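Of the protein chains in this complex, one is absent; all others appear in place.
Lettered A, B and C in written order, each chain numbered from 1.
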Amino acid sequence: MSYNTFGHLFRVTTWGESHGPALGATVDGTPPGIALDPAMLQHWLDKRRPGQNKNTTQRNEPDAVEILSGVYEGRSTGTPIQLMIRNTDQRSKDYGDILQTFRPGHADITYHQKYGLRDPRGGGRSSARETAARVAAGGIARAALDHLVPSIEIKGYMVQMGEKTIDRERFDWGAIDQNDFWCPDATAAKDWEDYLTWLRKDDHNSVGAMIEVVARNVPAGLGAPIYGKLDTDLAAAMMSINAVKGVEIGEGMAAAALTGRDNADEIFMGPDGPDYSSNHAGGILGGISTGQDIVVRFAVKPTSSILSPRKSIRLDGSPTEVITKGRHDPCVGIRAVPVGEAMMACVVLDHLLRDRGQTGGTRGAIG
Amino acid sequence: MSYNTFGHLFRVTTWGESHGPALGATVDGTPPGIALDPAMLQHWLDKRRPGQNKNTTQRNEPDAVEILSGVYEGRSTGTPIQLMIRNTDQRSKDYGDILQTFRPGHADITYHQKYGLRDPRGGGRSSARETAARVAAGGIARAALDHLVPSIEIKGYMVQMGEKTIDRERFDWGAIDQNDFWCPDATAAKDWEDYLTWLRKDDHNSVGAMIEVVARNVPAGLGAPIYGKLDTDLAAAMMSINAVKGVEIGEGMAAAALTGRDNADEIFMGPDGPDYSSNHAGGILGGISTGQDIVVRFAVKPTSSILSPRKSIRLDGSPTEVITKGRHDPCVGIRAVPVGEAMMACVVLDHLLRDRGQTGGTRGAIG
Amino acid sequence: MSYNTFGHLFRVTTWGESHGPALGATVDGTPPGIALDPAMLQHWLDKRRPGQNKNTTQRNEPDAVEILSGVYEGRSTGTPIQLMIRNTDQRSKDYGDILQTFRPGHADITYHQKYGLRDPRGGGRSSARETAARVAAGGIARAALDHLVPSIEIKGYMVQMGEKTIDRERFDWGAIDQNDFWCPDATAAKDWEDYLTWLRKDDHNSVGAMIEVVARNVPAGLGAPIYGKLDTDLAAAMMSINAVKGVEIGEGMAAAALTGRDNADEIFMGPDGPDYSSNHAGGILGGISTGQDIVVRFAVKPTSSILSPRKSIRLDGSPTEVITKGRHDPCVGIRAVPVGEAMMACVVLDHLLRDRGQTGGTRGAIG
Partner (left out) sequence: MSYNTFGHLFRVTTWGESHGPALGATVDGTPPGIALDPAMLQHWLDKRRPGQNKNTTQRNEPDAVEILSGVYEGRSTGTPIQLMIRNTDQRSKDYGDILQTFRPGHADITYHQKYGLRDPRGGGRSSARETAARVAAGGIARAALDHLVPSIEIKGYMVQMGEKTIDRERFDWGAIDQNDFWCPDATAAKDWEDYLTWLRKDDHNSVGAMIEVVARNVPAGLGAPIYGKLDTDLAAAMMSINAVKGVEIGEGMAAAALTGRDNADEIFMGPDGPDYSSNHAGGILGGISTGQDIVVRFAVKPTSSILSPRKSIRLDGSPTEVITKGRHDPCVGIRAVPVGEAMMACVVLDHLLRDRGQTGGTRGAIG
């Protein structure tokens, strides 16, 4: 019911606005005895942090996370973990001229309509900065997963920026961390860099992106019918990220174009249990993990904070044109990569805990 | 936390298997005083019911819904409404040969892995038949919406079947109810009919589909940051439907290809409040409705229950080939149309109730 | 959020009115593979069933429970279990004269005030008959507990009826099932019988009761801080039963009168782990079970449905006197005994599942 909470047994509530004193996440239900320290969380926050390269906003926030509760002598106690990130670089003056104006494509107008007031500084609650709290919480989920199922790996990367897509033939896991775009295609990454520079400097524009997140070695059996499906929770988790407009599992929207014969993932008996000829299903059947890679994609719209003028209205209904001069990412999708990873980690951990709660973790034998 | 529940203030829990005595929905939180009778729900169930034409499964179920509680003298009392649909046509023998076999693309294997046992008759809990319960619950949501905001209209239709898409130039609201596909393009509908007949009879195959659901005249201000977004709940609601692999709001996955300039929905002052030049956002900004049409699309994979043999394994791990001889839809997407409408109705009502709970329904003035 | 739901991982939603077609419970989250059949549930329902002896209402309902889903070949499948009990003896005419009248001490007036309408037949949703659904759900919880921790025993009994209390010196577990009052003091039971006969026949009155429910051999470690405490959930579970006005754990309200020295349960090392000199705490410290007996008491008010006239008003505000002629229990507390047991079983199972979800069931060693 809570508006700002996700998860069930492992439950995350985020709070905070872009330009208030701080933002963070209240994380409840962490298994006890998990090794945790701020540096582990900082590792993931640093991936998301703006100001690291010229392709992301030049706002410079250290995004240093503090653990205020729930950890004693470096281990989780099982009680709520409060993660706080102070807002240190709050140049509110950049936003002064939009106080009376609704930016097209922003939540300014709907917050005003719903609540009758809003914190206009930096997008307030709807700022992309909120995702820092998710990344910090995701760091806790990763630590717990490492402890419970060490083989699980979660990795996100960009597969499309604007109309430019990666070439799956050149897919290289090793390339992902080697460029500013978390792009698994090194050739594409170079092309994207030139494009984004032009877009930002010359075109005064922004661009959308598509991110893919994969979870490998997730045990079979996580998830549940019918509304508590693993894919239901993943869809909700990804759609809850700012600017996301679509979510896909496996074939995703392309499944509409397939026939049953083509879409079938045939089953074989492998050395470690059932094996599949393909993974159109994205690792989930009937809402429950198959043991294959869990594959999720989501689309991030281009930010509407651009230097090109766009028509809008003021609070008094009068017409105006909006140019957003603040420091903004030309492609917010880049920073959505670690956010998507964090959401995947949180959802998988939650389902792992729920599954062992209901079933005790026992599995039906095959073969 | 409940696995089979969705919604918050208006809350639906579905139950039942394909071949048990009955299935249904427990609906809690309905506003009191809403006019309700079984015939109103039956209207929507009849849209979903199989056996109506040759393009859907020939299983013949009357799908007659009974209201067991929560309605007194034709009006909702505010207490839980129990909706029950008996399973009358349970030809379990059709499924006898798959008791020991996992059908590729089905939940057979994951249910077995998770629970150690499963009801193999007709897919058990993962049968598409479960969606009848959602449609019945959606009928209650529609009745409540009619009472609270009479102008709201919710309409679903197919926009793609396999590789065949509608021509948006020929889009005709009036055509939707005039063909077996709920297709707004009458020309496409004829073509689809020929294709599906061939696919079923000659190709022994099935095909995917894409459904679009639109809610019109939804007031601005429904939804909430950050996880309780309207789009988060819509994504979860649609992804929870059997066989759905992707969900989009507005531009959806295509938003990845757009620039900020192209994606901006410019704002003007109209006679009744803010108006927009376009609706790339699908009627939702920052998780909150703008007052524009809410536009959701989802992709339904082709059913894996086909007459063409597919490789699989048995419970003992031995290899086998599966041909599914039961009565199955060549395109389950057709019957997903009323299901998508029902989920939209439930989510919109839930957010309407939650919004008036928190804000009292007051709105920030513009102009 | 759901109004008619309790529990978290093991979750029960009850539905139905006293004089509708049926009532029941939707039970979600049951561990898979639990042996279950209607006869097992019927055993507990028969304890609660009215019409068995002259001390309870003469309404004669077989209260036969049907399992509509979630059980296949005698074992739970892990999917929702729908339990339905038909209302077969619906003498609505008994209630005709109270259609326009609010009975003092009944929910008639508050339902009307909240919802603007109500099902007046037999108390509608607020009928004690609703508790049959809880008892059926409790039967499932008991079966699951038997499977998971066979040594757990749950037993309820009456310790007070009106001003008459049991003598703890005469407490005899064996006596509980030997009298109509589930009274552990056989001498008191005889006295109570005479008193209740007089109260019903001569005094046209009703009387309150106090019930104690004990859960033995519950493992240490169930529960959680701060709001998810085992005692929080037990208090809510018992207070949710019709007519309950107070709930106590261990010393309960009497703890207010004790000093710290007297209230201390001193700890010793026993052969199987920590042992305690006393159990003032009622088996719960800091919201978590200690391994001692969990002891809960609750008070049931006397039913206001009596043959003695009581002043009230009609729907139009005019004054009237109410005499309730229907078939009613002179002491509803008697039938609350199996209800209290059922709620205890549901809460303990829920916490058992939640605990193994979060902690995996591992325990900190002592000694």
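One rule holds for everything that comes next: a residue touches a chain if its C-beta (ideal position, glycine included) is under 8 Å from a C-beta of that chain, and two chains touch if they have at least 3 such contacts.
None of these values were measured; they are calculated from a predicted model.
Enquirer: With respect to the chain omitted from the figure, which of C:I140, C:A299, C:I334 or C:V348 is a touching residue?
Expert: C:A299
Enquirer: Considering the whole complex, which of C:A64, C:A107 or C:L148 touches the chain not shown?
Expert: Of all options in C:A64, C:A107 or C:L148, contact with the hidden chain holds for C:A107.
Enquirer: With the full complex in mind, choose from C:V207, C:V337 or C:L352 the residue touching the hidden chain.
Expert: C:V207
Enquirer: Applying the definition given at the start, please give the residues of chain A touching the unseen chain.
Expert: The list for chain A reads 1-5, 8-9, 11, 13-17, 20-24, 26, 28-29, 32-33, 66, 68-70, 72, 75, 77-82, 84, 111, 114-119, 124-125.
Enquirer: Even though one chain is hidden, which residues of chain B still touch it in the full complex?
Expert: With respect to the unshown chain, the touching residues of chain B are 1, 9, 29-32, 78-79, 148, 224-225, 353-354, 356-360.
Enquirer: Can you name the residues of chain C that touch the chain not displayed here?
Expert: On the chain C side, contact with the omitted chain comes from 1-6, 8-9, 14, 102, 104-107, 109-117, 125-126, 130, 160-163, 199, 203, 205-210, 220-229, 231-236, 238-240, 242, 245-269, 274, 277, 280-282, 284-291, 297, 299-306, 308, 310-313, 315-319, 333, 354-355, 359, 362-364, 366-367.
As a working rule, only the chains that are shown with their structure count from here on.
Enquirer: Just the number, please: Cα centre separation of chain A and chain C in whole Å.
Expert: Taking the average C-alpha coordinate of chain A and of chain C, the gap between them is 45 Å.
Enquirer: Measuring from the mean C-alpha position of chain A to the mean C-alpha position of chain B, what distance in angstrom results?
Expert: So the centroids are 26 Å from each other.
Enquirer: What whole-number Å value describes the gap between the mean CA coordinates of chain B and chain C?
Expert: 38
Enquirer: Where in chain C do residues touch at least two different other chains?
Expert: Correct list: 1, 9, 29, 32, 78-79.
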